[in-house]
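With one protein chain held back, the other chains of the complex are shown just where they sit.
Now for chain A:
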Amino acid sequence: MKLSKLTLATLMSIGALSAAAQAEDKVFVGHLADMSGPTAFVGKEYANGIRDALAYINKNGGIKGTGLEFETIDYAYKVPQAIASYKKWKTRKKMVAMQGWGTADTEALISFVSKDKIPVFSASYSGHLTDPQGKNPHTKKPAPYNFFYGASYSDSCRALAQWAAKDWKTKGGQGQPKFTHIGANHPFPNAPKKACAEYAKELGFDVQPPVVISMKPGDFKAQCLSLKSSGTNYGYIGNLGGSVMSLVKSCNTVGTDVQFMSNIWGGDRMIFEATGEGIKNYIFPTMTPFWDSQASGMELVKAISKMSDANGDKLRPHHYIRGICSTYYMKEAMEWAKDNGGITGANVKKGMYARKDWVPVGLEGVCLPATWTNEDHRGIAEVNIYKGNYNKGDVSIEQVDTVSLERRPEWLGY
């Protein structure tokens, strides 16, 4: 009897221990966000998408039963804080993957994450992050553990150049159209400058010297005058938020006739609402449909959105949805890792390569089919191009084109 009691007690304690072990079956994901720094205008929306998606995954069974522990740190775009947070997560929390944000922190962390084998899913779409092996001579540093969901800044700009070439023909334009890069002299707007100018030239554009406007809102009439005097037909805007608004307003005052096209962060409903009257036929790329889309995957997006907006009142911009896609690709790579040796950074990376033309389950029609390989981290080579207008309080946005880019080897990492 005594023995059986002892056995029972032992069994119970083993059971309790294993339950505790099971309860502790969690992996940690770090999340760096800019919610109060210079890129907070879009950073906050993107971060909300990631946070809601992580919380939703956790609430609905985690990674095949493994809970997701995560922490969001607002690093306000300060590199030292990003590094400190990364180190803290790495050593204290045994982070297996990270959702990152900007160009500065992503680049600062490239060496650390490759050494520590921690995949980073950032929102910096710089072309050189797409070359994991450093094959292209333009690639400064191979980034084997860096991933992002979407086309690179260079590829988006190339797609816009293609659209512009088509548009010029449709409108019956004569001669060589003029193409100008507009943006701050800063790594983010500059990222696609050279690559895009080369392609625009290849497409027959007369590429003008770039026009520099600050990232902060201001009076850009002087720059608009130089756009006017150079006779620019197509202007690619590399900035975001406030400076786009200021540019459009200044150029309307000056009376330019430029078809503006922006990068992925420079076009969304918030910009149209903030700029108001005067923003006409503004072209921008997206990687996801909009909030009012009927795509089947939007059901999941709306369910995820309720994590922080129980009433479902908020209209989320496409940056939010892109944050969800980024998280869900990571989630599925983690699931693959769990089935193939456990959720570790190296396995999550392998998980990213496991499938081709792949859309996360439940997000059909929302995330574009993506393929990452050991040699090519250009997940997406398709760019949806939209045109937006503001008419007396109404924002109308319509899709005008879908451009599928070739995967030229010389474009890898450039």
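The working rule: contacts are C-beta pairs under 8 Å (C-beta built on N, C-alpha and C of every residue); 3 or more make two chains touch, one makes a residue touch a chain; residues count from 1.
We adopt the following convention: contacts and distances are computed from a predicted model.
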Can you tell which of "Aldehyde dehydrogenase (NAD+)", "Branched-chain amino acid ABC transporter permease", "TolC family protein" or "NAD(P)H-dependent oxidoreductase subunit E" UniProt lists for the chain that's not drawn? "Branched-chain amino acid ABC transporter permease"
Sole touch to the unshown chain from A:His138, A:Lys166 or A:Arg355: residue A:His138
At which residues does chain A meet the chain that is not included here? 35-36, 44, 48, 51-52, 55, 71-74, 76, 78-81, 83-85, 87-88, 90-92, 102-104, 107-108, 110-112, 115, 126, 128, 138, 140-141, 185-188, 190-191, 193, 307-308
